[in-house]
Structures are given as C-alpha cells and as structure tokens.
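Every protein chain of the complex appears in place save one, which is left out.
Order of writing sets the labels: A, B and C. Residues in every chain begin at 1.
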Amino acid sequence: MAELIPTIIAKYNYWIYIILMMIGLYAMIAKNNLVKKIVGMSIFQTAIILFYVSIGVKKGATIPILEGVHGHGAAHQVVHAADYVNPLPHVLMLTAIVVGVSTLGVALALAIRIYNRYNTLEEDEILAQIRKE
Amino acid sequence: METITSIKPLLAVLVSLLVVPMLVSSRSPNVREGWTFVAAIIKLAIVASMVPAVLQGMEIVYTVAEVFPGVAIKFRVDAFGMLFALVASTLWIVTTIYSIGYMRGLNEHSQTRYFCFFAIALSATIGVAFSANLFTLYLFYEMLSFATYPLVAHHQDQEARSSGRKYLLYIVGASIALVLPAMLICYNLTGTLEFSKQGIFTGTEPKATMTVLLLMLVFGFAKAGIMPFHSWLPAAMVAPTPVSALLHAVAVVKVGVFSVVRVLTGVFGIDLLARLNLGTIICYIAAFTIITASLIALSQDGLKRRLAFSTIGQLSYIVLGVALLSPKGMIGGMTHIAMHAFGKITLFFCAGAIFVATGKKNISEMVGIGRRMPVTMVAFFIGSLSVIGLPPTGGFFSKWYLVQGTLQADQWPMLVVLLSSSLLNAAYFFPIVYKAFFCTPEEAMFENKIEEAPIWCVVPLVVTAAGSIALFFYPTLFLKLAELATR
Amino acid sequence: MREQYPAIIVVVPLLSALVISAAGWVNKRLCFPIAVAALGVAAFSSIGLLLRVMDEGVIVYQLGGWPPPMGIAYYVDHLNALVLVVVSIVAFLNVIAAKKSIEQEFPEKAAPFYTLYVLQVAGLLGIVVTGDAFNLYVLLEIAALTGYGLLAMGEERAPLSTLNYLYMGTIGACLYLLGVGYLYIVTGSLNMVDIARLLPPLYQSKAVLAAFIICMVGVWLKMAFFPLHAWLPNAYTYATSSASSLIAPLVTKVMVYVMIRLILTVFTPEFVFATLALNNVVVWLAVIAIVMGAILALAERNLKRMLAFIIVAEVGYMVGGAWLGNRAGMTGAILHIVNDALMTLCVFMVVGNIVYKVKGYAFENLQGLFRKMPFTMGAFVVGAMSIIGVPPTCGFFSKWYLILGALQAGHYGFMAALIFSSLVSVVLFFRIFEICYYEPFSDHHGHDHPPEPMDEAPLTMVVPLLIVAVILILVGLYTGDIVNHIIKFAIPEGLV
Partner (left out) sequence: MKIIGLIITIITGAFLVYAAGDFPAWADPNSPASTYLSPYYIEKTIEDTSVPNIVTAVLADYRGFDTMFETTVIFSAGLVCFILLRIIGRKEPETRHYRHILTGVTVRLKEGRKITTSEDFERIDDLWTPPDLIIKTGCRLLIPFLQIFALYVIAHGHYSPGGGFQGGVILGASIILMSISHDLRTSVERMREKVVAILCAVGVLIYAGTGALCLLLGANFLDYSALAPMLHVDPIAARSHGILIVEIGVGIAVMTTMIWIYTNISSAGKYNQGL
C-alpha cells in the first residue's frame, strides 16, 4: 500500500484521462438525447488529446520553440534536447483536435436534419415515431 | 499408358456453351434450333474423333488452369469418360429433335430459355465426363445443378416452384454440405485430387475416416438418387417430358452415378475398397435402393412417376455393379449406363408422345392405347424389355455381366437382389403394354383409329428403340470401353 | 514517373476532388469527367504499382523526402499493392455506374457528392498505402467523415442511422488512436516497421497487450465485426444506392486489411498467435458472427438489408480466416478481401439498377425481374453464385482456402460455420430468384400470358455491372496465379 501511493501520484495524468474518457463513454452509451451523446463524444476525444499531450511533458523543459536562435543560417548554435518538451504529441494533437471539430460539426448537422424530420432529439421518441410508421 | 495433350476435350465442353449467344440472339425459332443442331453435331463429332485414340488405350489430357497447388481445372479423356460422353452427346441430338416436336406441339412458352439451358446442361455433362480430378468434376456437377433448375421449373407455377425447391435442396444442399467438405478433407490428407486407378490415399489412413469420407461422397452426389437422397427425382417430374428424358437418361442422374463410380474407382481405388471391405457397404445400400424403388414403382399410377422410380432402381444397378469390385461386375455397371440410357429415354419419349397426342398422364387411362398409337407402344415395349434386361435388347448384356459379377465376387445375396428386381421390373412394365394392346373392345378407351403424335416426336423414339435393339447385336464398342476402363 | 506512383495514387484523387468542388460552382457538367479521369489515373497507377512491386519487392516512398521514422513513409508490399488495385478498380467502375442514379436522385447536389466520393476513395487508398500508424488514423477519419456525408444523403431515416454510425465510427477511430498512443508511449515511434522493430523486447509488457487489444476493438468496431455490427445494416440500407455501392464493398474490406496489417506488420504473428494465443476466442467470435449474420439475413424481407447482413457474415469469414493463425487461413482472408469487395460491388450495383428502374428494393418489388432486366439479373446470378461459393466464381476459391485453414488448424467449428453460411446463402438467393422468376404467378402453366416488355437499366449502368460479373469469374479462374505470385509474398515466412 505504502509504495502504491507514490505510483498513483506519479501517474496521475493517466488517471485523469481515464476518468474523463469513461465519462464520455458513459454519456455516449447511456444518454437518451442525441446531442448529449455528441457532447459525450467530444469529451471522449478530448480525453485522448489530454493523454497525448501529457505524454509530451518533460521535467524542467519548456515549450518547443527555440529561443535566441533567429532566422536562417543559425544552424551552428547547439540545442539541448533536454531543454525542450517533446513536440511530436502537440503536432499529433493539433490534428486530432481538428478532426474532433470536424466530427462535431458533421454530427450537429446530422442532428439538425433529424430534428427537422422528427421534431425531437430524444432517441426513444424518435424510435417510437419510426415504429408508428 | 501414354497420354496425348490436346484441346479437344475443352472444345467438346465449350461448343454448346458458345452456341448460347447464338440461341439468344437468333430471331426465328428455326434459326435457333438450327444452331442447336449444329452444336449437337459438332459436339458428337469432336467426341467421336477421340474414340480411336481411347480405344488404343491412350488418354487425352488438357489442363486449363491450376487453381490450387496440386489441383487444376483439368480434363482427361479415358475409356469410362468416353463411354459416358458418347452416350450423352448421341442422345442430345435425338432429344433435341424430340424437344422441337414436343415444345412446338404443346406451344410451350419461353422456348429460347429452354434450349439455352439445355445446351449449358449438356456442356456441363461432358465436362463431368472428361474431368480429370475431383475438383473439376465438382465444378461441372454444380454447374449442371444450377443449369437444370430453370428446366425443371420451366412451367413457372406453384407446383414447379415447390419441386424446384426440393430439387435444389437435395442436389445443391447435399453437394455443398457433404461433397465440399469431403473433398477438402481428401485434399488436406493427400494434397491432390487427381483420379487414379490405385486411388489417391496412401492406405494408412484409419478405416473410420475412410468410411465417413466414402459415405459423404457417395450420398453427397445426390443426383445418383441413392436412397434416402432420391425423392427429388419424382418431384422433378413436373418438368416438360424432354427434360425428364434428359434428366433421367442422359444428363443428371447419369452424372450422379458417374461421379459415384469415379469416386469409387478413382479416388479410393478398387484395392483400397477391397482391403477395407468398404465395397460391401455400398452394395447393401444399393441393393436396398433397388428393391425399395422397384416396389414403390409398382404402386405408381402416373406413368412418369413409375418411370422415375424405375430409374432410381436402375441407377443403383450401376453403383452395385461397381461396388462389387469384380471386373465383370464393373463392366456390367458401366455398360448399364449406356444400355439403360437408350432404354429409359425411349420410355420417356413414349410417355411424352402419349401426353402430346392424348393428354393422358396416368396408366389407368391408357387401356387400349396401343390401337391408337401402335408405333409408340411397340417402342415402349422394346424400351421396357431393355430396362428389364431381356434380349433382344442391349439391356440384356449389362444385366448379364452384372449377374456374372455377383458370381465372380460370390455375393449370392446380390444375385438374388438382381434377379428379383428384374422380376419386379417386368411386373411394373408388362401390364402397361399388355393393357395397351390386348383388351376387350368395351374396356378400350380409344377408338380403333391410328393417330400418332407429331412426326418430330415419333422419329426420335423409333430411333432410340432401334438403338437399344442395335446395342444387342453390336454392343462391342461400349463393352470394349468398359473393359478398358476396368483394366 | 514510375517511382512517384505511390504518391500519385493518393494525391491525384485528392487534388481532383478539390477541383471538382470548385468546378461545381462554375459548371456542374465538369464534375463527372474529372472524377472519372482521376479515378482512372488512380486505378492505372495502382496497377502499375502492383506490377512494380511484383518485380522489385517492397517499395518505400518518403513523403517530404524525410527518412522514416522522422517523416512519414509509404510502404508498398504485395499485400497493400493488391488491395490498392481492388479499391481503385471498384471505385472506378462504380463511379461510372453511379452517374445516372446520382442525376436521378439529387441532381442539384451532384458536385459535392462527387467531391465526397473521390475524397472517400482517396482516404481509403491512403489507409491502404500508408506505413505510418498515425497517418493511418487521419486518413481513417477522412474516409469516415466523407462516408457519413455520402450515407446520410439517403432516405428519411438515413440521418439517424448515419448518426449512430458516426458514434460507433468515432469510438472506433478514437480507440485506434489510443492504441497508437500506447504504442508511442512505450516505443516512442509512429512508423509501423519501426514499431515492429522496437516491440520484441516489450512483448510481455501490459501496455503493448493493451495497445493491441484496443486497436483491434477499434478496428472491429469500424468493420462491424459481429457484436459490434449494430450500426451497419441501417446505415447501408437507407443510403442512396450510388453511395452504398461504393461504401459497402470497400470500407469493411479496407478495415479488414488494416487488421491484417496490424497483425502481420506491426504486432508480428509471433506476438499475436504465439505470445497471447487469443486465436480460439476470436475465431469462435467469427463463428458466431457468420452464423448470426446468416440467420439475421434470413429474417429480412428486403434485398438491401439482407445484403447488409451478408456483409456482416463475410466480415466474420475474413476475421476468422486471419485469426486461424496459419498460412492457408491468412491466404483465404486476403483472397477474400479481393473477392468479397468484387462480389459485394456486383450485388450492390444490381440493387442500384433495380432501384433506378423499380424504385424499390423490398422483395415484392422484385417480381418478374428476370424478364424485365435480364442482363442485370444475369450479373446478379453470378454475384450470388460467388457469395454462395460455386466454382468457378471467385467466392468459392477464398472459401476453399478458409476451410482448408480451418482443417489445418483443427478448428471444425469454423469449417461448419462456413458450410452453414453457404447453405443459408443458397436459400437466401434462391428465395429472391424464385420471386423474380415465378411471380407474378400466371394461371394455367404460364402459356400465352403476355410477357411484359424488357425494360433494362441504361447502358452506363449495365456495362460496368457486366464487366464486374466477368471479373468475378476471371479472378476465380486465375486464383492460382494471384495466390502464387502475390499473396504468397504478402504473408511473412514465419507463418506456416
């Protein structure tokens, strides 16, 4: 137990992302309202983004923008990898964020189409209407 | 045994496939049937052109494409295949003539479709006859199943639909559920599917596996109509009579039997069957089928149904003959393919002719019909003689060899079966003929005025009847082929 | 130019999609030719690529000139070269056939539709060709988003079913992304080959196991593997025929490809089949998938839904074959990707023609079609035979390898499932043939009832369909060559 707590603290970023992700997943499965599901979906994606970004962090390092080096031909200056955080996760997550936004847009567009057709966004009511037809 | 590589077998298969576009595109019926004739004659010519080589004990081989390691779409013309192909391609011509008469006589609908699938079915039949391995055989077997479905269901009414279903259920169901896995198991065990005299197995496999495989294959080829996989055959009687004739005499059932024989001789091999003593099992299954079918046939009033059950019995003769594993028995079985073909097709032609001329289907309504259609009924008499196996018809020889085969393999019970079933055959055929000619004027249902079916119908049945008589005097060709096959 | 094929395959469709969407605002009639040209180029270069791979072996293409693992690289080997050819050819043939029905269904939105269509194809091709795990995710999302757009253009219920698809698809893609993240966190690399190089010491790590399972579940979600298939039938049924005939053949197959790629390249077979030994579980899942797919298909009274459930069963074929863990099974799975793409295309194009003429795909709409549309139905028969697995159509041959694999793995349940589904498909399709053939019933032996006039779909729809039907048979006849010259090299030596 005693040695468990440090590990738990040392990896708190993972626990946070897992909790967030599960909230999103639960919303997607259990919620009845389509827009709530969409919100859950966003949370789900955001959790993963958080996970990736937290990978990149490095103790005692700053944002990956080289300081003091300017413009072209600055190749001779030495750069220490330890001083800067890992840039790759940020790059990847920029992509993931964009994808999330796009998915959100499309999902909302679909939701509007559904609302125009059934005048509700509650899944059970929609299904009831469909069964009536 | 030296082999020749030649494309002839492929051509023989393709010729009737290639004619289909012509049939579809041809405007007038005459043109259409002209093309059918051309195809039939070319096919017969190609097949016949290979006879001499085969008689000299050579094999003609052609490989189309290798699909799996060790398995190819491949043709091999050997004596047995040639025997079957010869029968099929000869009778196609006759059947075509007859179909023309029949279809026009009854003014059936969508005749083009009929002739197309007829042609396709024929090329499938030849494909089966010439196939060199189990895979190729299966390929054409399935092709035949699906090609004959529209023929069986030609009338497109409820009855046709239900019997079409039955047909598919038995034929396709059995082949997919039994033959396909069995084939794959064989391939997995041995790595090849090529037919060969000594079989593809090493003989080290456990007997249980062999037995299961054998049964799967024998029953899987449900076209052989071995009980309990027979009841599609009477159901398929809704088809137009030429189709029934084709089904029973030429294509379908014979393909089934042919496949079974191939499995026995080519896949397992006589020696293995003898060593594991599996032949007897098949013998008893066949014997059971023979007796039961003949008994059922006695009770049938519909002429075509009676013929159907007679066919089921006769088919098992062939299986029995081969399963005896004795040379004479095998010769008998193989020749019976030809002899029974001529006899049975005659009978069906007669049934069809009667239907065309009088619209009668049941035997009880045919009292005294001999006075009205003497030619037909005489032909019917000859056909039944051949099927029963009495001289002067070809059927006599096959029966004779079968009997000798039972003695050779000293299977006395089988001898009893053969003789008693011959009696049964006589019992369900002769009354028809007798009633047709010898009946008191008052019970006759037809007036004394000769009125045959259209000439197109009469000529073929006379030809085939003559054929079965001719086979009594000149059986050498088929006997020779059969001997070559058993050697 | 030859060495640029890998880029061209993806870039040409992308560029032309953009041009189409711009051109659509100028002149709608420009869109179709551009789309056809682009997909034609893609198909041509994919064939060229396949030939090149066949004589040179694996091709590596560095995008931006950066060597992997720094930059993104394409790895083209026999496996994805083959799938590329299939995808591009299917897309090319289908776009020609789709023209008429697009004009019929939504003329005013043709331009964006073509754009999405071509983008979808670009995405799928990219998924197949890329060698970078994260790049695959991005392309996955492109294919997915465009797919939602295409599918939602259908009937009234399409948006709802598409939204469900979107939920599922997003979860699937996110899970895949998460799995890649796990791999990244333990290896620090995103390049598939590089990851495979770094993994072996980590085979025992929980993180790698988790990464594998998460990726697999994500991919299964997207390919509608049985317990996760719920989104597929509605999404495909209510879509327009032109969209479903593109998506139904390709998307699931491409996802199967991704699964096989993950198994073979990223987590090598040693890890998947030896270290974790989940084979039996997954193959039994596949068995359930096949059986349930077949049974659910039996329950349908409507052609398109029936075909959708058949797809579910077919996915079971491929997953099961791939997880049998032997060479024959894997061969069968890869071969079935090719065959199933083609035969699904065939049957869905048939549905397209029927809908174009009859305006419906419920069983009662199909009466008398053999007379009405003989050519379409002829192609349908070929496609059905292929799905049933009748030689010489191609479906038989992949089934052969799958059953053989089952035999060699001693997995008789899978073999039984395959046989069972073939039998069920016989029933399924002959039930339809009977409706098209017998009904409407005519009295007294069908003599002299007036045959209704032949009313076949337009030539641009029938000709591609017939081409597909012919391809089905040719692929069947040349199976031997395909297996010996391509698939044999697609499977690593380790797998026996």
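Here is the rule we go by: a residue touches a chain if its C-beta (ideal position, glycine included) is under 8 Å from a C-beta of that chain, and two chains touch if they have at least 3 such contacts.
Note that the structure is predicted; figures quoted are calculated from it, not measured.
Need the list of shown chains touched by the one chain that isn't shown.
Across all of the complex, the chain we cannot see touches A, C.
Which residue among C:Pro112, C:Pro458 or C:Gly480 touches the omitted chain?
Residue touching the chain left out of view: C:Pro112.
Would you mind spotting which of C:Ala35, C:Val76, C:Met153 or C:Val350 touches the chain that isn't drawn?
C:Met153
Of C:Met70, C:Ala277, C:Leu474 or C:Val496, which residue touches the hidden chain?
Only one listed residue reaches the unshown chain, and that is C:Met70.
Touching the absent chain: which residues on chain A qualify?
Those residues of chain A that touch the unshown chain are 7, 10-15, 18-19, 21-22, 25-26, 29-30, 32, 54-61, 63-67, 69-75, 77, 79-92, 94-95, 98-99, 101-103, 105-106, 108-110, 112-113, 116.
Which parts of chain C are in contact with the chain that was left out?
Interface with the chain not displayed, on the chain C side: 4, 7, 11, 14-15, 18-19, 21-22, 25, 61-66, 69-72, 108-109, 112-113, 115-116, 119, 123, 126, 132, 134-135, 138-139, 141-142, 145-146, 148-149, 152-153, 159, 182, 184-190, 198, 205-207, 209-211, 213.
To be clear about the criterion, only the chains that are shown with their structure count from here on.
If every chain is reduced to the average of its C-alpha atoms, which one ends up farthest from chain C?
Using the mean of the C-alpha atoms as each chain's centre, the farthest one from chain C is B.
Between chain B and chain C, what is the gap in Å from one C-alpha centre to the other?
Centre separation, chain B to chain C: 43 Å.
Between chain A and chain B, what is the gap in Å from one C-alpha centre to the other?
71
Please output the residue numbers of chain A that touch at least 2 other chains, ranges allowed.
In chain A, no residue touches at least two other chains, as defined above.
Identify all positions of chain C at which a residue touches two or more other chains, and write them in rising order.
Residues of chain C never touch two or more of the other chains.
Please give the residue numbers of chain C that touch chain B in the complex, ascending.
385, 388-392, 397, 400, 403-404, 407-408, 415, 419, 422-423, 426, 430, 434, 437-438, 441-442, 445-449, 451, 476-480, 483-484
Going by the contact rule at the top, pick out the chain B residues touching chain C in the complex.
Those in contact with chain C are residues 64-69, 72-73, 107-110, 135, 138-139, 142-143, 146, 150, 153, 155-158, 160-161, 164-165, 168, 172-173, 176-177, 180-181, 184-185, 187-188.
Would you mind writing out the residues of chain C in touch with chain A in their complex?
Contacts found on chain C: 134, 138, 141, 145, 148-149, 152, 156-157, 159-160, 162-163, 166-167, 170-171, 174, 177-178, 181, 184-185, 190.
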